[in-house]
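Removed from the display is one protein chain of the complex; every other protein chain stays in position.
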Amino acid sequence: METNTVTTTNQQIDLLVKKKSGFKDFFRKLSRSWTGMLGFSLIILLLLLSVFGGLIAPFDPMDAPLRERLLPPLTDGHILGTDQLGRDILSRIIAGTKVSVIIGLATALLAGLIGTVVGVIAGYFRGWIDVVLMRIVDVQLSFPFILLVLVISAVLGAGLTNIVISLALAGWVVFARVIRSEVLAIREKEFITAAIATGVPKFEILFRHILPNIFTPIIILVSLQMGTYIIAEASVSFLGFGVQPPTPAWGNMLNEGKDYIFSSWWLITFPGIAIIITTLGVNLFGDWLRDTLDPELKGE
Amino acid sequence: MTESSLIEVKNLKKYYEISQGLFKPKLVVKAVDDVSFSIKRGETFALVGESGCGKSTTGKTLLRLTDATSGEVRFKGEDILSLPYEKMRSLRKEMQMVFQDPYASLNPKMTIRQILLEPLRVHKKYSPEERMKKIVDILEIVGLSRSHLDRHPNEFSGGQRQRIGIARAVVLNPDFIIADEPVSALDVSVQSQVINLMLELQKEFGLTYLFISHDLSVVEHMTDRVAVMYLGKIVELADTEELFANPKHPYTQALISAVPVSHPKDVKERIVLKGDVPNPANPPSGCTFHTRCPFVMDKCKSVEPSLTEIGNGHITSCHLYSKNKEENINAIIYS
Partner (left out) sequence: MTEVLLEIKDLGIQFKTGEGAIQPIRGVNFTLKKGETLGVVGESGSGKSVTSLAVMGLLPEKKSKIVSGSILFNNEDITHLNERQYRKLRGNEMSMIFQEPMTSLNPVFTIGEQLGEPLKQHKKMSKKERKEAIIKILKQVGIPRAEQIINDYPHQLSGGMRQRVMISLALLCEPKLLICDEPTTALDVTIQAQILELMKQIKAEKNMSLLFITHDLGVVAEMCDRVVVMYAGEIVEVAEINELFDNPLHPYTKGLIDSLPTNNARKSKLYSIKGQVPKPDEIGKGCAFANRCPYAFNKCVESAPPTFSKGEHLSKCWLQESDRQVNIQ
């Protein structure tokens, strides 16, 4: 009882505050949350590394002087040491950023696109098409995600494009589910009834009234799913189905390093930390984004 | 039905089916049950009643915002319930709606310019330049200004939003507007502004209103005829002045007497009804009001009264006034 009152007053207070939009507002809100700030900073760092990584990497990530193999950290300028072929681990991690960012972003966008289209069709048109699409989603959701990714990438073959496609094909269902329920909720809003009463044609209602209103949940979901895809890529690469060596990717660095886990710990530790930090950053930012843009979802 | 009527509603029914589980029979809720009335050109016709009586559903069914179960709605002589989608869509420029909740009925992602241009665009009225002129005109008529065009709904107060909602409905120059509780979400001092605006617009554009409301003092002030609904049925229909001066149906009497006084010294003979409105999924037998009626008779429990004219367009469905001998006889047999 008491908590309810407090929330209504909080909403009233929010109403009293004039709404502002734009970048200024974004940073003002961001600055109030240290987790959001941390997440945002990590993402920016990640993006910078993936674009300009080549410029700051101390060594060529592909250069393999076998004489310098398995050097521990902080020897001969190799800050994080070298691997079993003598390649600089720091440089390889930096180069791997690009792979992770590309895969995380591309997969999230592709899965988001497929999922949104399916979710919108199911939610807006309802009827048999909704039933059919949602049963497909149900069936696919009953397979373990990683298993599905492995099966698809086994069929498609390895490579950057194929790993993106298989991750997206395994991951779109999450988007479809959420977007469908968002569309169902928006459909019942009074402004949609108002649009029908005005005489707005069906497709215009979809594109002008429904889609702009589900944009926020799409953005939130894309940012939250990115973390999942980065980990999944690492897992798949670790199992040898993903990005193929010698292309530096965090997953196959782990794979190659696993044989040396007891003798040379740094081979597997640093790529692992890179994955953790990245996922953490993406997730913190996604959480903050959700709490800020969609306060009703808070705590879920 | 006179020639001057703009819209005629005949035996309109809207039933909802509620499934109760795999092996149980479906429950039928009669939200609108055999409702007939007609609205004359230029008049304001009110549908009043409490929540769940079917007044809003009637309004939505009239505009085909929800599908009727059966019945006829004739707009300018044409039965619109059977019109194909595209024809109905095009007819919507002549019949518009103003909604109750000014916060929910405007798309939060659109600017006022987009909201007001949309009706003109989808009905391909005027050239783009003329459209801009038209929406600026209408914005000024409803008491807002050109400077508001590029703002979003969340930058406006409830009263201003309702003005925008009204502007959206009027911009197409419709003949008929359904206003579903247009002022009940607004503050008192803003309510009177919006009522005044609606009265002005009616004069200026010759509008016909269907005014759906539970607020009897507003209904008394601004409407010409009133139909009172209870559990999906019209129980009384009369000219506004006649209805408020001389309510016949016990429900109407109770409803009018329940309106709070306007001065502490006014003492009202209040009829406080017992109990709640019955569940519409399981309405009482006979007259649906008999469970709460202070004048309930035996026959009310078994025989459903029919609408009877008791003089000069004043009709009501109550056994207290039933003249139909046959029905009286039947009632005696059944009771």
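Letters A and B name the chains as they come in the text, with residue numbers starting at 1 for each one.
One rule holds for everything that comes next: contacts are C-beta pairs under 8 Å (C-beta built on N, C-alpha and C of every residue); 3 or more make two chains touch, one makes a residue touch a chain.
Quick caveat, the model's predicted, so the values are computed rather than measured.
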Residue, one of B:Leu81, B:Met132, B:Ile195 or B:Leu320, that touches the chain absent here: B:Ile195
Which of B:Leu47, B:Ile80, B:Leu117 or B:Val277 contacts the chain that the document leaves out: B:Val277
Touching residue (missing chain; options B:Gln160, B:Thr208, B:Thr291 or B:Thr316): B:Gln160
Residues in chain B touching the chain absent from view: 50-51, 157-160, 187-193, 195-196, 199-200, 214, 216-218, 220-222, 240-241, 254-255, 257-266, 270, 272-273, 276-277
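By our rule, only the chains that are shown with their structure count from here on.
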For chain A paired with chain B, centre-to-centre distance based on mean C-alpha positions, whole Å: 49
Residues of chain B touching chain A in the complex: 60, 63, 65, 89-90, 92-93, 96-97, 99, 101, 104-110, 118-119, 122-123, 154-155, 165, 168, 172
Touching residues on chain A, where the partner in the complex is chain B: 18-19, 189-191, 193-201, 204, 208-209, 212-213
